[in-house]
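Left out: one protein chain. Kept in place: all the others.
Here the chain labels run A and B in written order, and each chain numbers its own residues starting at 1.
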Amino acid sequence: MQKDIKRLSLILLFMPFALWIVVLIALPHVGMVILSLQEKIAPRVYQYSLHNYIEFVNEPIYWNTLLRTGSISLLVTVLALLIGFPVAYYIAKIAGFRTRNGLFLLCLIPLWVSDLIRAFGWILLLRETGIVSGLLQWTGILGSPMEFLYNDAAVIVGLVYTVILFMIVPLVSTIDGMDNSMIEAGYNLGGNGFTVLRKIIIPYAMPGIVAGCIVVFMLTAGSYLTPILLGGKNSSWFTEQIYDQFITRYNWESGAAFGFLLLAFTSLVVWLGLKLSGQSLSSTVAKS
Amino acid sequence: MRISTMLAGSLATVLIATIPAQAETLRLMTWGSYAPENIIKLFEEKYPGIEVAVTFSNNEEMIAKLRATGGAGYDLAQPSHDRIYAAQLEYDIYKPMDLSKINTAAMEPSLLAGVKANTTMDGKVYAVPHQWGTSGLMVDKTKAPDLKGWGDLCDPKYKGKTSMRLKRTILLGTAFAMGEDPFAAYADLSKYQEILDKVAVKLIACKDNLKAYWKGGDDLSAMMLSGEIVASETWDSTAYRIFGQNQNVVFVPPSTGALAWIDTFALPRKGKADDAAYKWINFVLQPEIVTMMSASSGAIVAVKGGKDLLPADKKAAVNAAFTDADIANLKFFANIPPGVEDMEGKTLEKIKAATSN
Partner (left out) sequence: MTSSAEYDLECINVSKHFGSLRAVDDVSLKIPKGSFFSILGPSGCGKTTLMRMIAGFNDATAGDVKIKGKSVLNTPPNKRNVKMVFQHLALFPMMNVYENIAYGLRCNRVNKAETDRRIKDVLERIALPDVANREIHQLSGGQKQRIAIARCMVLDPDVLLLDEPLGALDLKLREAMKIELKLLQHQFNTTFVYITHDQSEALVMSDNVAIMNEGKFEQVGSPQELYHVPKTAFTAGFVGDTNRWSGRVVATDGETVKIETDTGLTLVCKRFGDTAPGDSASVSVFVRPEFIHAAWQATDVDGASGDLVNHMKGTVDSLLFNGANSRVLVRDGSGELIEADVTLTGGSDDIHPGQSVWLNWSQAHTMCFAS
């Protein structure tokens, strides 16, 4: 009796979690896969086929866009790491307790406004008649207005800005856990600043680095508004492709296939990254 | 087993029947400016039992949402007239309208007839007109006085100073500018594909001439008002709004004719408040509400004398833009047959992915 009650309460406790996983995560994905395997042959008539995937392979525009999205996302990830690491190191090791909270708050501020507002912020700054162009003319560096918007660089800047917090947070938490004496020991045993960084701080922070990179890469590859609004005439983004398939072209089947391909592609990149860095998911994302 | 199903069934019926009796909700899915607060307030005052819940959307999303639920979740939708027929054919998301419940006498007969012709299936009418407007060109007449046609956006004279939205409107406009009739070609999709291919070549070559593709009314307005561009493909309502701030910026119907759309009323197939929906339709067709609606949307309501009911500033903008000949020259979007969206989508992708130089 007692045992049954225990088991029942355990089941009840796990119910919301299990429901959440099954209903909100597993089922939609199964639905997506089934949808992606359908081909429309006439109005309201569908049959199972790999048509949508074959379509993807046969159309260079699609896989070029996917590769482009992937490579820009990788670049954004690297930039976010290069900028985020010193910031995280400063917050975790150098800043005092109060400065530290202030700095964390500063990093959080961009998240208080929506994606859309943030993108418009960048548009105001970077446009031809915008603030950056105006300032550069005022200082005399530029002779005439210059357009900084509508190109890949603007997209990259906007994306790095959006995702950098997700790099900094796991980095701060791992670097923070590092005993200062570890760094001192690195110097004491004869290492210079570079050796200590390369052999001690970075390997120690590796779980945080990998966790941050995974999160940032996934967020970037899956982002929609920033690349659409800041991008130029040629900057296509894979999520835009998916949106177009679903919404503009009413082609849910192919949209589902694209969505699934994006998931598979980003997972593959993450898997490769984990292999190359010698980390595992449980030692990185799960930890931080 | 049978008894319990029946019980459950009748219980559900009772539940469904009792909920609206207490406070009916009209779930309206419409365009951003088509249900302003002041009109909703007046409507709710007149019908205290009805509460209006608005979801703002656009053609594509309206159809996607209704498709996802099989036509449930909303009681009234406002897709454009060319988005009814194919969507109904493919996804069965609307239900026929009872025209006897609508004050069709107030409507502009030609627009009503046009929409009925477009949306009748098996003798049943699926939509009635609400507001109409056009897509055409927006020009700063001090900087580009001789910009007249769709093709002029690609004139090297204005290199880096023009814009367009990379959607189907510009495909159709460009086709007209090249002397084709794309709507006629809807009947022969291989012919339409040929036209699209020609349009794609033209628009890819044009790419270098553009500053950027605009994505929404806000960024288009910003580019135009800041003077970064001198002309663009546009919705007329956006052009009228800018005209209010800068009288040099006017809407120009292209020489081949502005493309006209009619936003309609349609009933989602599983809508639950048809009566309230009819009440809303008749309510917004009243002359004083029409003026308020046009003030908000910038479009002309499809009632008799709708143009005269425009608020003063919008009337000035429309008169500055259209002559009677321009109105006679309007090209109404034709019903999109199944498959055309996919063809157009592919063409747009091709243009986006191409590098112009």
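The working rule: a residue touches a chain if its C-beta (ideal position, glycine included) is under 8 Å from a C-beta of that chain, and two chains touch if they have at least 3 such contacts.
Keep in mind that what you see is a predicted model, and the values were worked out from it rather than measured.
Within the full complex, the chain left out of the display is in contact with A.
Shown as candidates are A:I61, A:V132, A:M146 or A:M206; the residue that touches the absent chain is A:M206. Residue in contact with the omitted chain (choice from A:L8, A:L50 or A:M182): A:M182. Only one residue from A:S9, A:S71, A:S114 or A:N192 touches the chain missing from this view: A:N192.
Although one chain is not displayed, chain A still touches it through residues 179, 181-182, 184-192, 195, 199-200, 203-204, 206.
The working rule: only the chains that are shown with their structure count from here on.
We define each chain's centre as the mean of its Cα atoms; on that basis chain A and chain B are separated by 35 Å. Those residues of chain A that touch chain B in the shared complex are 43-44, 61, 64-65, 120, 123, 127-129, 147, 149-150, 228-229, 232-234, 236, 241, 244-252.
Remark: chain B residues 60-61, 63-64, 67, 87, 89-92, 167, 207, 210-213, 215, 218-219, 222-223, 226-228, 338, 341-342, 344-345, 348-350, 352-356 touch chain A in the complex.
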